[in-house]
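Below you will find the structure I want to go over with you.
One protein chain is absent from this view; the other protein chains keep their places.
Let's look at chain A:
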């Protein structure tokens, strides 16, 4: 976010007594127990949840910022952030696309996003929003018929308190890590999904359909519960760039797959990466983890092209026997972006299996690290892991790193790790250009080819958009 925005927020006059002043819509910057009480009161939360938040906050105060990731950024002043701001009112939104940053529209254009979707993404207060409301309504009716619950986590706290209380923090404990603890203390919204026993969710669930709640701020909390034998596919984000004003995003996602359940979680992350000189951009520090019970399957697919700094390790705890964990990742960094991303596969169950396919692409002056842990516990009899970790370098100023951690405490477990590093060669570019393609098209085609194994895992429409997104993100990386 721009310095002006930070200044603007810091410079905001202190509106005294925010605990009593429930009517106020935006909190001044700063973090303390009163702020947490304010958020909880604003959302009319039950007492246990307030206590839960405060406990997380007290834990966070004792923790230190993690420094092990291969990233370098200015320290974050948590007292400069405002922790609650209600969505912009209808009147404050841009009234038409004419009022939206033309540069942003240009990118939408390149991605081939239809006009009414552009309006939704840019938050324009016109028909599109009404459209989405009506889409959202039909959508909900269909889900309700199947017994599927899909709503915001705030709603769930009121409507399904038992489920939330049972599962919230069951996968990512409040004090799991620095950013997860912060999120637990101050999360404002996010998604809640519940698939009852034996139900196959009739459609792909996507945050896209909850566009009215898209601007839920930087501390999202998502909880997905798939009961025995159920199936669900969840899509997070969209391929269009999100010019969010927030500097820090610390989200938590928890997945619970009970016996024989399957959860497929796909992400396309394209937050603002900062400018070509590394000014601005989002810090994306996310904790995502799933627990897989007997014979269940959790599959993470991510395409990460945005954010100035990414710190993200979608993981699987393979608790049940014959459970399956999968991680398919494309992480692209350009200009001055930094990414430290990967996964953890914790094998507890017998014959549990995991697959990791990671594709890192570094262009410009960026740095891209894969960090992955495969742990075979003593009782993980006959467990297997296969890891393939490929890096592709573009130009001669970018960097790729691989940090694999393998811990095997069971002699019958099998762990395979393959890694490659390659470069987009001048000869490949020459061949493409000799056949009439310009250098940018050539690079994007070569990079798409490199990512093919991961794109195959994405839902069809997403895969096409992800390909285009790489093309846009790679602009200016050659020549």
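The rule is simple: a contact is a pair of C-beta atoms (placed from the backbone, for glycine too) under 8 Å apart; a residue touches a chain by one contact, two chains touch by 3 or more; residues count from 1.
What we mean here is this: contacts and distances are computed from a predicted model.
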{"item": "Per UniProt, the name of the complex member that is left out, chosen from \"Iron-regulated ABC transporter ATPase subunit SufC\", \"General L-amino acid transport system permease protein\", \"Formate dehydrogenase subunit gamma\" or \"Multifunctional fusion protein\"", "value": "\"Iron-regulated ABC transporter ATPase subunit SufC\""}
{"item": "Which of A:355, A:388, A:410 or A:428 contacts the chain that the document leaves out", "value": "A:428"}
{"item": "Touching residues on chain A - with respect to the absent chain", "value": "425-428, 430-439, 441, 445-446, 448-453"}
